[in-house]
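As you look at this complex, bear in mind that one protein chain is not there, while each of the others sits in place.
In order of appearance the chains are A, B and C, and numbering begins at 1 in each one.
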Amino acid sequence: MSAEQLTALLPIIAITATAVLVMLLSAFVSNHRLINMLSLLGIVVTFLTLLLVVNVAPVQVTPLLLIDRFALFYGGLILLSGAVVVMLSRDYFLDSENTRVRAAEYYILLLVAILGAMVLVSASHFGAFFIGLELLGVSLYVLVAYLAPSIGGRIISLEAGVKYLILSGVASALLLFGIALIYAEFGTLTFTELGERWRSAEALNGLFAAAGIGLTLSGVAFKLSLVPFHMWTPDVYEGAPAPATAFIATVSKGAIFAFLLRFFTTTGAFENQMIGLALALVAIASMLGGNLLALLQTNVKRLLAYSSIAHIGYLMVAFLAGATGYVGLPVVGEAVGFYLVAYFITTLGAFGVVSALSNMHGARDLDQLDDYTGLFWRSPWLATVLTAMLLSLAGIPLTAGFIGKFYIFTAGAEGLLWWLLAALILGSAIGLYYYLRWIVVIFKQPQEQGNQMPVALPLSVNMSIVLTLLALALIGLGVYPPPLIDLLQSI
Amino acid sequence: MISIPVEHGLLLATILFCLGLLGVLVRRNIIFVLMSMEIMFNAVGLAFITGGSRWQQADGQVMFMLVLTLAAAEVAVGLALVLQLYKKFKTVDIDVVSDMKG
Amino acid sequence: MVLVWLILILFLGGILAWLADRTRLADPRWIAIATILIDLLVLISFSLSSSSVTIAGQEWWATLDLPWIPRFGIHFILAMDGLAFLMLLLTLFLGLIAVLSSWTEIKKSSGFFHFNLLWTLAGVAGVFTALDLFLFFFFWEVMLIPMYFIIAVWGHENRTYAAIKFFIFTQASGLLMLLAMVALVYFNYQQSGQLSFSYFDLLGANLSGAPVFWLMLGFFIAFVVKLPGVPLHTWLPDAHTQAPTAGSVILAGILLKTGAYGLIRFCVPLFPEESVIFAPTAMTLGVISIIYGALVAFAQTDIKRLIAYTSISHMGFVLLGVYAFNSQGYQGAVMTMLAHGMTSAALFAFAGSVQQRIHTRDMREMGGFWGSAPKMGAIVMFFSIAALGMPGLANFIGEFLVLLGAFKANSWITVVAALGLILAPIYSLVVIQRIFHGKPLVPRDISDFSSREVLMMGMMMLITIGLGLYPQPVMETVGLVLQMGVS
Partner (left out) sequence: MLNLLWLVPTFPLAGFLLLALCGLPKRLAAWVGVGSVGIAALLTLGIAVEFLGMPASEQVFRQTLWQWMSSGDFTATFALYLDPLALVMMCIITGIGFLIHLYSVGYMDEDPAFSRFFAYMNLFVAAMLVLVLGDNLVLLYLGWEGVGLCSYLLIGFWYDSPENGYAARKAFIVTRIGDTSMAIGLFLLFMHLGTLDIQQLMQSAGDNWAQGSLLPTLAAALLLGGALGKSAQLPLQTWLPDAMAGPTPISALIHAATMVTAGVYLIARTHELFMLAPEVLFVVAVIGVLTLLISGFTALVQTDIKRILAFSTMSQLGYMFLALGVGAWSAAIFHLMTHAFFKALLFLASGAVIICMHHEQDIFKMGGLRKRLPVSFWSFVIGGLALAALPLTSGYYSKHEILGATHVFARSGDTLWAVAVLGALITGIYTSRLIFVVFFGADKTHADESSIGLNIKLPLIILCVLSLFGGLIHVPLDRVFPLQQVLPHLAGTANALTIAAPFVGILIAYLFFYGKPELSEKVAANSLGKMLQRFWFSGWGFDWLYQKLLVNPLMWLVRANKKDVVDSFYHLIAWLIRLLHRLLSMSQTGRVQWYAAGIALGVVVIVGLGVWRQHLWF
């Protein structure tokens, strides 16, 4: 392995080292803050190593990993999100020393999950993909169920863990079976070779290859929670601790989508009509189904879960535009990249507020819509951030979400995907309803529920910083997106 | 060496896989559900081996090893959760975890 | 640069008002007034000193063109011509009225209220000056959000429903428009190789064919929702009824005008051929709005709801005028916009003050107010007869010119539209009858307009009379622009 390749692996090594370090440390100390700080530091250092690697990229490290600007960009995104989640966890797991649930393992798992996600986005081979996916997945099972053994016990956390484990296991099996079939058909596991054979082989004329690609798609669709593979999403979102939910909603999905993008652009598989049709159907079903399911939802975590289903559906429109042949792949990459960044910021912000209002004690997070009544009058800043995030989810200007949606519109329009765009508009219109309903609740005047004066909510400095940064990023990208666009164009 | 046609291997794997899937879908005991998942993973392993043998490569077997690892990890976590479940509900019926809905 | 300031002052003023309230340093109402006055001053002093530039065969008083998102050929283009100037003037003036009309109504978090109010105005000012399609859409939505808050937070009993309905209608149709914009830009890109959202670049785009018609429709629907035209109007009665007074004033006085402005500025010039084909349909929609709005208005017992439906009726004239494609139609449409801005704002301000006094909007619980509130009666009488198109007042000029122009374009449709002239007094006068005439049902003394309210109404009355008797300066200001659209 050359020095260059080693350099390229630096981020992955760094994050692994962090995980190991935290593991070692946790054997001796149980100071939550210390572990939290160390994790954060590790992530930040890893992020800094990315900047080093930019100069050597692209580097093919064994057939397994391709560290190019694409991988670095998404790696960076994952790390930043990870850092945010770590910071959110700090307050969420405050006072964990005094309970049966130690927070140390939580951070280890989180770091391993980040590692998995980073491997996932760098994968150029099914083997690496598989390893990354399962590193991410298995860590998540535990993260989701993390609060199950706590005193009193979060039963919903346990339930979510069990559900996620079983369903995700099934999905992994589907995915792997699909990969196995593809392998049996084409005899290679690297994406580039696969692409070459694919094109030369007159596109998928074997029964097993067709089934294989279908199964693989199904597995990916599950991870992205596209309709009809979506049903686990709300339950897992609801049961998992809020920071972990934020992580699942962003890193897990984002990494898979990045993989999808790389896989399909490298292999060109989605130019196949069958796949295109299947994906289009799934996308439409997700856009409409996700929004419809969220419509009257009163649990905000479930609401965000359904909304995320719809958002991945939107994202599929940009993705599918690439399949039409009218839109260049770089444009698709750009659109997807921008949308993901916006979606990351927004989702982290929204769950950030939820976790700021919740903690590990108690049977559930603060996730009932009613809990947010008059939030604006108790905690204006939290409410403002949340509102901004919701508006971004709804795709309203001044926020990054709007530019993201605009990107999808341009890609869709350029690709002449009118049906998909129609579904997008319809879905967005339905979606407005529940975002607005939440906003209405936030701004409800306190006088309507008795005469008690609103009590100001305490907000830690740490939280303020995170949320403020997210809000600034949201507005910044919404008002002046060129820097990010330039970055995406350089990939 | 008389090789078995690759289709036969894959067909067998498919049947095995479907059996596993069916098990997941219908068994109420969560232990059995986990076991059915194991069957699915093993079906995957079989398919990889078949593929490997078709192309005379080690890749398929390597992947099989990875699948085994995954299955082990999956079951480990799974059993831990089953334990918690049993502690809380004194049962291993999978339907006890259906509180969250709608 | 002054155009940026026009918008920025309002944005900053809004923030200042909020901060002032939170720190209890100053009364946000006065900050709002001061902000708007400064903005007015800037606008007027600018208009006096400006010299015009000609772009794309059209005269502009000022333009500003900065690169914004080069990836998509999006520029930050602001420009002002006569039409935009008038609309800005209307916006700021009614902004002032809005602040005055809610002077005592808003008890809770007045700072946040005025923040929203000023941001709405800023958004509207942006809409009236933006000449990059993307930027236009940007402002189009920006004005929506604070308005949504105004309704949702300070509205009346059914505010949530109204606010969400308002938002969904506008936003859903806005997305259609966005799609049409993007598609237009890309069609143009394919033909000319230039990716640009600039109005001036797209104006020359020579597209044709069936899809272009659909694009025009995308714009049209978004604007007609805002206008609003039947059958896309049903958000309006709810929003107007539930909004606080200032909200209703701004909604009726200004926000509806953005729809008409959009038609005039974008829909017709960007798609001249398609618009000509579409004109009979559009005019028919206008007529349906006129008649239908009037009929439904007459049935209402909630005063704000009634006024809201009359807005639909009046804005139908605008639709009719715009698609007449002649000077009379165009100038009539603009005059109607201005006139309707005054009358509807005044009537909503009145409705708001009545609600504040007797805590109901139900006209069945009113009656005989003239005795105790003659000033109020006289003023409302004035605006009612202005609304029914009394010659000598602004509305008449607008409606008359619209019908005159529309008659040339399509006589039969116009004859039906003229029936609106008969329906207008039916609902206008019934308001007077139910509220001011007759004997009071319950012996209830209603206090007359305060001097603040008289001042505010007086200003609007003067403008209504001025526009009615000497509209020529306004029409000349408009004229230069609208000649463009005449094909």
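Assume a contact is a pair of C-beta atoms (placed from the backbone, for glycine too) under 8 Å apart; a residue touches a chain by one contact, two chains touch by 3 or more.
What you see is a predicted model; the values in this text were computed from it and never measured.
> If you put the missing chain back into the full complex, which of the shown chains would it touch?
A, B, C
> For the chain that's not shown, point to the residue among C:Leu37, C:Val415 or C:Leu455 touching it.
The single option touching the absent chain is C:Val415.
> From the listed residues B:Val24, B:Ile49 or B:Val75, report the one that touches the chain absent from this view.
For the chain that is not drawn, the touching residue is B:Val24.
> May I ask which residue of C:Val276, C:Leu455 or C:Leu469 touches the chain that does not appear here?
C:Leu469
> Just one of A:Tyr107, A:Trp232 or A:Phe406 touches the chain that is missing; which is it?
A:Trp232
> Touching the hidden chain in the full complex, which residues of chain A are there? Just list them.
Chain A touches the chain not shown through residues 162-163, 166-167, 170-171, 174, 204-205, 207, 210-211, 213-215, 217-218, 221-222, 228-232, 234-235, 273-275, 277-278, 282, 289, 292-293, 295-296, 430.
> For chain C, which residues reach the chain that was dropped from this view?
230-231, 233-234, 237, 292, 295-296, 298-300, 326-328, 331-332, 368, 370, 374, 378, 381, 385, 390-392, 396-397, 400-401, 403-405, 407-408, 411, 414-415, 418-419, 421-422, 425-426, 429-430, 433, 436-439, 469-472, 475, 479
> Can you list, in ascending order, the chain B residues touching the missing chain?
21, 24-26, 33, 94-95, 97-102
By definition in this document, only the chains that are shown with their structure count from here on.
> Which label fits the chain touch graph of this model best, line, ring, star, complete or other?
Basically the chains just string along in a line.
> Roughly how many whole angstrom separate the Cα centroids of chain A and chain C?
Each chain reduced to its C-alpha mean, chain A and chain C end up 42 Å apart.
> So how far apart, in whole Å, are chain B and chain C when each is placed at the average of its C-alpha atoms?
Centre separation, chain B to chain C: 64 Å.
> Would you mind listing the residues of chain A that make contact with two or more other chains?
Residue numbers touching two or more other chains: none in chain A.
> What are the residues of chain C that contact at least two other chains?
none
> Flag every residue of chain B that touches chain A in the complex, lowest number first.
6-7, 9-10, 13, 17, 20-21, 24, 30, 33-34, 37, 40-41, 43-44, 47-48, 50-52, 54-55, 57, 59-60, 62-63, 66-67, 70, 73-74, 77-78, 81-82, 84-85, 88, 94, 97-102
> Applying the document's contact rule, which stretches of chain A touch chain C when the two form their complex?
Counting only chain A, the residues touching chain C are 334, 377, 391, 394-398, 402, 406, 409-410, 413-414, 421, 424-425, 428-429, 432-433, 436-437, 439-440, 443, 445, 447, 480-482, 485, 489.
> Which chain C residues qualify as touching chain A in the complex?
Per the touch definition, chain C meets chain A at residues 68-72, 108-109, 134, 137-139, 141-142, 144-145, 148-149, 152-153, 160, 163-164, 167-168, 171-172, 175-176, 178-179, 182-183, 186.
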